[in-house]
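All protein chains but one are shown at their positions in the complex.
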Amino acid sequence: MAAITLDKITKRYPDGTEAVRGVDLEITDGEFIVFIGPSGCGKTTLLNMIAGLEDISSGELRIGGRVVNLLSPKDRDVAMVFQSYALYPHMTVRRNMAFPLKIARLPPGEIGRRVTRAAELLEIAEHLDRKPASLSGGQRQRVAMGRAIVRDPQAFLMDEPLSNLDAKLRVQMRTMISRLQRRLRATTLYVTHDQTEAMTLGDRIMVLRHGRMQQAGPPRELYDHPANLFVAGFIGSLAMNFLPGQLAGSSLSWPLGDVPLPAGTIRRLAEGNAPQDVIVGIRPEDFEDAALIDDAKRARGAAVVVRPDMLESLGSDVFAYFPVPRRRGAQAGELERVAAETGSSVAPGPERTFVARLSPATRAHQGVPLDLWLDTHKLRLFDAQDGTALDRDLNVLKR
Amino acid sequence: MTWRQTRWGAANLITVAWTLFPIWWLVALAFKDPATLADGSFWPRQWSWANFSGIFRGSAFVRPLINSIGIGLIATVISVVVATMAAYAIARLNFPGKRVLVGVSLLIAMFPQISLVSPLFNIERALGLFNTWPGLIIPYLAFSLPLAIYTLSAFFREVPWDLEKAAKVDGASQRQILTHVIAPLALPGIATTAILVFMFCWNEFLFAISLTSTDASMTAPAAMGFFTGVSQFTFPIGSIAAAAVVITIPIVILVMIFQRRIVAGLTSGAVKG
Partner (left out) sequence: MTRAQLGQAGLSHTEPTRVERRRLSAATRAERRFGWALCAPAVIVMAAVAFYPIGYALYLSLQRYDLRFPQLSHFVGLANYDAVLSSGIWWHAFVVTAVIMVVSVTIEFVLGMTFALLLNYTPLWRGLVRTSILLPYGIVTVAAAYSWQFAWTPGTGYLANQLPAGSAPLTSQWQAVGIIILAEIWKTTPFMTLLLLAGLTLVPGELLRAAKVDGATGWQRFTQIMLPLMKPAILVALLFRMLDAFRIFDNIFILTKGNNGTGSVSILGYDNLFTALNLGIGSAISVLILIAVAIIAVIFIVGFGAAAPGAAPERH
């Protein structure tokens, strides 16, 4: 197992277009890092470059301290698991797993030992003499991983290995991958577009957009302190609500009313020379029915009155959807772009829809005005022009 | 039988009749007693093997038949090997000149063979290849390659890209990828191509009559073009019909067994039967 360094890695095509732009990243030995981003962001291209399947246009790639830019895949000593598993259909499972070892001319005894060990680890030992066509999706996935494990490589590269499985299987395999990685202490690079996988599997997550790295850090950090609008909108299965607003001294003026900002936020904004026009983000779980909040907590936030036009009860939560007037002429170009890319639909028209997650004990009703409390400490402020986060506490973040 | 089935059944029958009548006619003629050949009836009034035994007496037909088989097989084997290599390169690799090659092979498929007969005739005479097996095998190679490459590259394109990537990461060289991963998977395509190429060589007429002069290398179709029959005094019709039936049998068998493959090959995999 080894550390991997990406030093200004860039991929440029002959016609000048760039799929990956200047990615800098240090991956430590044994780390599980996830590359995530919308389709076309360059994450698979990046993985292919690390594997050696595509040429690196500029920048340096170091595996275990060695510069490997010009090495072919077989000399880089990395193993890859593909989205389609890429199992050789005409070979049995055993031969599939033995193939790379045979190419490397390992002695048959060693090959047999490694294959058996990997098969046991992945619980596919009983399928060793069957062909891929007679296996289920989950079994095939494990064979693909087995083929990677037997090589005992410096790093594992995984390209959306779980996307072809159904939801339930995906959850099972996720835990298996996680356990395996911890047991083998394997440096793993994992590409996905599913942010649930990213949040649960990764020691760190790197978000890519248009080939540029947006942020890299532990899942919690990306969730709580996103570096920009894009990361904020992308991470989190409950999408963040966004609305343009304006800073006015110590309070925030936005269509939901004027909201006083916490002292810490005000201080950080002043330090950073924040502009007047901002985009405000708040997650659904940072709302609550004001009637259910005790006074102490109420002081930590602010209350607004909204009129939910739809309520969804999921048993453990109630989701309230309410319209928020869109301010005319607000500078929210970046917001539109981000919305398009992160897949959240921004309906045209004078209103935007917000989602609030309420406790199941709520008495909220459709069409009835609701006192809604929001946690002002969880408000995230972003520059309206370029989307950068305005109030990140840089002392907390070391990377 | 529902009305719908009856209609389709009728349509099928008409189609089958259309395609089989000329073949049946040959069979009928072949089995007619030589004396009744001129009676113009569709069914033989008297069945006899005389025509068949006639053509197998002496080497007038046997030798050309052997030539057809030998030349056909050799040309097929070489053509398939060469085409497999080129088709793999075209379908899976990136190199300058690829489009030119595809365009060129297409051009050759469209060449009028008659245009090449005269120069080839002269060239082969000069090289001493005239009236020899290589003298036919080489032109057959050149003219079957476009069809073979076209069919094979369609099959190669069906092999998923990921398999090659996986093999590359597993450490296989280009050559190992071709032999261990791609070729075994393309085997059905290779078989189909071999069948199509063999049918082409077996069927070929123009070069066969132009580039050969004796039964040293004359193939069966060419020999039939110049048949004189069992004896000078009988119509050669019976012998020709018998010969035609004999050279048709292998094709009929091939088509019956491999009809799905042939359809898949000629429609480049679009129709899998």
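As written, the chain order gives the labels A and B, with residue 1 at the start of each chain.
Heads up, the rule we're going with is that a residue touches a chain if its C-beta (ideal position, glycine included) is under 8 Å from a C-beta of that chain, and two chains touch if they have at least 3 such contacts.
Remember, it's a predicted structure, so these values are computed and weren't measured experimentally.
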Given B:Ala166, B:Met199 or B:Met218, the one touching the chain that is not displayed: B:Met199
Residues of chain B in contact with the chain not shown: 4-5, 8-9, 11-12, 15-16, 18-20, 22-23, 25-26, 29, 37-42, 82-83, 85-86, 88-91, 93-99, 101-106, 108, 110-123, 138-139, 141-143, 145-146, 149-150, 153-154, 157, 161, 174-175, 199, 202-203, 205-206, 210, 220-221, 224-225, 235, 237, 240-241, 243-245, 247-248, 251-252, 254-256, 259-260, 262-263, 266-268, 270-271, 273
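Note that in this section only the chains that are shown with their structure count from here on.
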Distance from the mean Cα position of chain B to that of chain A, given in whole angstrom: 58
Chain B-touching residues of chain A, taken from the complex the two chains share: 51-53, 72-74, 78-80, 82-90, 99-100, 103-104, 147, 151
Chain B residues within the chain A interface of the complex: 160, 162-163, 165-172, 176, 180-181, 184-185
